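The following block contains the structure, expressed as structure tokens.
Yeah, one chain of the complex is gone here, protein chain that is, but the others are all in their spots.
Chains: A, B and C, in written order; residue numbering restarts at 1 for each.
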Amino acid sequence: MTHHDKKGAGRFEPRIVAFFCNWCTYTAADLAGVSRLKYAPNTRVIRVMCSGRVDPQFVLDAFSRGADGVLLGGCHPGDCHYAEGNYKTLRRMRLLERMLKDMGVSDGRFRLEWISGAEGEKVKTVVNDMVAKVRALGPLDLPGKFKDWDSELEGLARSVHASSKEAAHVR
Amino acid sequence: MSAKPKVGFYWCASCGGCEEAVVDLAEGVLDVVAAVDIVLWPVAMDFKRSDVEGMADKSMTVCFINGAVRTSEQEEMVRMLRKKAQFVISFGSCANSGGIPGLANQFSKETILKFVYEDCPGVDNSARTRPQTRMKDEGDRSLHLPVFRDMVRSLDQVIDVDYYLPGCPPTPKLIMGGVQALLSGKLPAKGTVLSPDVALCDECPRKDSKPTDLALTEFKRPHLAPIDPEKCILAQGFLCMGPATRSGCEALCVKGNMPCSGCFGPTSKVRDQGAKLVSCLAGSIAAKETPEIDKVLSGIPDPVGSFYRYGLPKSMLKRRIDN
Amino acid sequence: MNYLYYPGCSLKGTGRAYDESLKAVCRALGITLSEVPDWNCCGATAYMSVEETRAHALAARNLSLADAAAADKGLKRDIIAPCSACYLVLAKTLHALDEQIETRVLVERALKAGGLDMPKAGLQVRHPLDVLVNDVGLAAISAKVKSPLKGLKLAPYYGCQLVRPYAAFDDQAHPVTMDRLMAASGAECVDFPLKTRCCGGSLTGTVPDAGLRLAYIILKEAKKRGAHAVVTVCPLCQFNLDGYQDKIAAEFEEVAMPVLYFTQVLGLALGLSERELGIQRGIVPAEPALAGRR
Partner (left out) sequence: MKSASNGSGPKIGFYICHCGTNIAGTIDVEAVREHAAKLPGVAVSKGYKYMCSDPGQEMIAQDIRAQGLERLVVAACSPNLHEETFRKAAAKGGLNPFFFQMVNIREHASWVHEDKAAATQKAEDQVRAAIHRVRFHKALEKKRVPVHPDVMVVGGGIAGIHAALTAANAGKKVILVEREATIGGHMALFDKTFPTLDCSACILTPKMSAVKGHPNITLWAYSEVTKVEGYVGNFKVTVKRKPRYVKEDLCVGCDACIDACVFKEAKFPDEFNQGLSKRKPVYLSFPQATPKVVTIDPKTCIQLKTGKCKMTCAAACDRKAIDFGQKEESKEVPVGAIILTTGFDAFDPKRHEYYGYGRYPNVYSALEVERLVNASGPTGGDVVLRDGRRPEAIGIIHCVGSRDEHTNKWCSRVCCMYSLKLAHLLKERTGAQVYNFYIDMRTPGKTFEEFYDRLLKEGVQFVRGRVAEVNDWAMTREEEGRLVIRVEDTLAGFVRRIPVDMVVLSQGLEARKDALDVRRIFNIGCGSDGFFQERHPKLAPVSTFADGIFIAGACQGPKDIPDTVAQAGAAAAEALALVDAGHVEMEPNTSRVVEEECSGCKSCVPLCPYSAITFDEAKKKASINEILCKGCGVCAAACPSGSIRQNLFEDDEIFGEIEGVLS
């Protein structure tokens, strides 16, 4: 994915990874398409059968690989195609949200929304709203941060490397 | 020179418990000592940096390194040891994943220094003096102190690691197992954690007492409520990391009537132990509505400290991000 | 319960009885009203059509003062505006600030020049009818009714601005909130299809022929349907219907229909005195219609 600044002087375009459950939110996004609603092109959708399949590892992985925001869309409480997968999602994500906060990931970068298969319009409003809010927060850019953090290791890596002819194991 | 394998032990940011663990091999240690030449063990014998510098590359058969990497000195030493050793074994939780020192990744370097040298109750430092990396005394001798890095790293975030011995500290049984594997040359695939790749419940003596549906309505903390010594600790509402923690310790803590706190790290199928704990524990609570859920979860006052107690630097986010 | 109170000019003048009766009823029901400090003209109905942005700025000053007062005193951020015109204008400005970016920017600049802040989201403009029925509740009011107005027949007249265009709490064409409140007071409301028809508005002043006719239609129909009095929520409606009956008598026929505020009727049922409620201020005397009904 091109980075937000590739467009040159343009404004920051956040990258949002969206996990959509097949039966409600993915279908709603299909409906938004069939209805030709227009919304911000910043989401990248990953389809899962149920929002309950979304392992908190996926959310963290998306952030660590460069997502500026993660959106999780499931069926409304009581309407889960799998009876109550979305309640499990809710519990997990409440705890995950707290942990993200403690780790300094701002509110608004992670969002859980209930969007039923009939709510094509809601896909549009939620995506637009989230894009605007994440844009206001600015880039998260964890891959860039990881690189910055590790720059303090460069000096010794070089000098210890130079102290020997044989350095097969040194990173 | 004997043809015995040359072995080194080194420690970085750790409590010394891992060194104790080696001593705890008891009679076993004699067998080891008989079988190998110890060429580096600063905690027990007198070795200087120059001794290491003088070693030929790969002259050491194996080096056991414990502790996380926080300072430039630790970093430099492990980089050198990597060159001198044929095998590097990451020894214990701190080396493997940052361990307790890794929890410092919740704070910036400045926060830590400010607390330690200024704000900590008991510190009397009105001049706000902080250690410098280099200073000269009257005699014009210069003193070097290592650099305190911005964050804590696991060993494998600095150098290439061949095997891991998990635990805080690793148990004598696992250490012996690892040493024997090395001595016998029957080596598993590189990168292997030398402990069973299955979660702790598998070997937990209280496994049978765990009900299938926990439906927890509250989380309790071990110092605030008595723990029934027979029943599954998680089922009693105490945070037990056993389900998401690799086994091999033979449930030492549980046998001591304390919940598992996760020092063995995750199994090989899990990339982020804390995230998995979130997923699994949240599934075990009964509440359905947001306020109820939050109430139950409020029984876990410090999710990061609880779920990443031994592994924050190796988590997907690595450290607190201030964005 | 405490609310901000924006009386507007009418309640300090022709509609004084509305001000007196509303305050008396609120006291009786345990509602505290805090008048917005240093409030100014709402802009009334005319200004908005002459200079829209300035009219919004004028109204926004009141909203800003109200919001500041609420923050200052820790009050609920609901402004009670009893006059239908004030109610509508303030609500319209709130909508405009929310929906029209250009207006928002200009009004913000105007307020800033006056050292004021923009009102924050969540500030609401409420009509006392809405507050009484939906916040206090009919059950609570019924419980406090001391002298139900048995046998009093009323023509419920809402006028135009209360429910149009926003219809925040009642139907646009056929509102019923006041009917229900009057029923709680023990009075009976006649079926009154003209409840949102024009009272004549400012035409009574500018084109009296047309204005008086409109007022007459309402009064005549109320009488025909057996009402003892018309009950209203708006000071302009009250003034038009009550104040021109001599002219209507000269032009059309004698109607002699008292026109009360709903707060006066409710106050009577709550056991308050006619004096407290300003009943004597009506031009067509209401006392005969009320006699023996309490």
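Note that in this section a contact is a pair of C-beta atoms (placed from the backbone, for glycine too) under 8 Å apart; a residue touches a chain by one contact, two chains touch by 3 or more.
Quick caveat, the model's predicted, so the values are computed rather than measured.
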Shown chains that the omitted chain touches within the full complex: A, B, C
Given B:V39, B:C94, B:L174 or B:C201, the one touching the chain that is not displayed: B:C201
Candidate in contact with the missing chain, chosen from C:G74, C:G115 or C:P193: C:P193
Interface with the undisplayed chain - residues on subunit B: 197-202, 207, 210-215, 242-244, 247, 266-271, 276-277, 279-280, 283-284
Touch list for subunit C against the chain that is not drawn: 171, 173-174, 176, 191, 193-194, 221
Touching residues on subunit A - with respect to the absent chain: 1-2, 13, 15, 17, 22-24, 26-27, 29-30, 32-34, 36-39, 41, 43-50, 52-55, 57-58, 61-62, 65-67, 78-79, 81-85, 88, 92, 116-119, 121, 124
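Simple rule for what comes next: only the chains that are shown with their structure count from here on.
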Computed distance of Cα centres, subunit C from subunit A, in Å: 51
Whole-Å separation of chain centres (CA-atom averages), subunit B against subunit C: 72
Where subunit B touches two or more other chains at once, by residue number: none
Numbers and ranges of subunit C residues touching at least 2 other chains: none
Residues of subunit A that touch subunit B when the two form their complex: 55-57, 59-61, 63-64, 77, 84, 87-88, 90-92, 94-96, 98-99, 102-106, 137-138, 140, 142, 145-146, 149, 152-153, 156-157, 160-161, 163-167, 169-171
Complex contacts: residues of subunit B adjacent to subunit A: 57-58, 72, 75-76, 79-80, 82-83, 88, 106, 147, 149-151, 158-160, 270-272, 274-276, 278-279, 281-283, 285, 287-288, 290, 293-294, 297, 300, 302-304, 307, 315-323
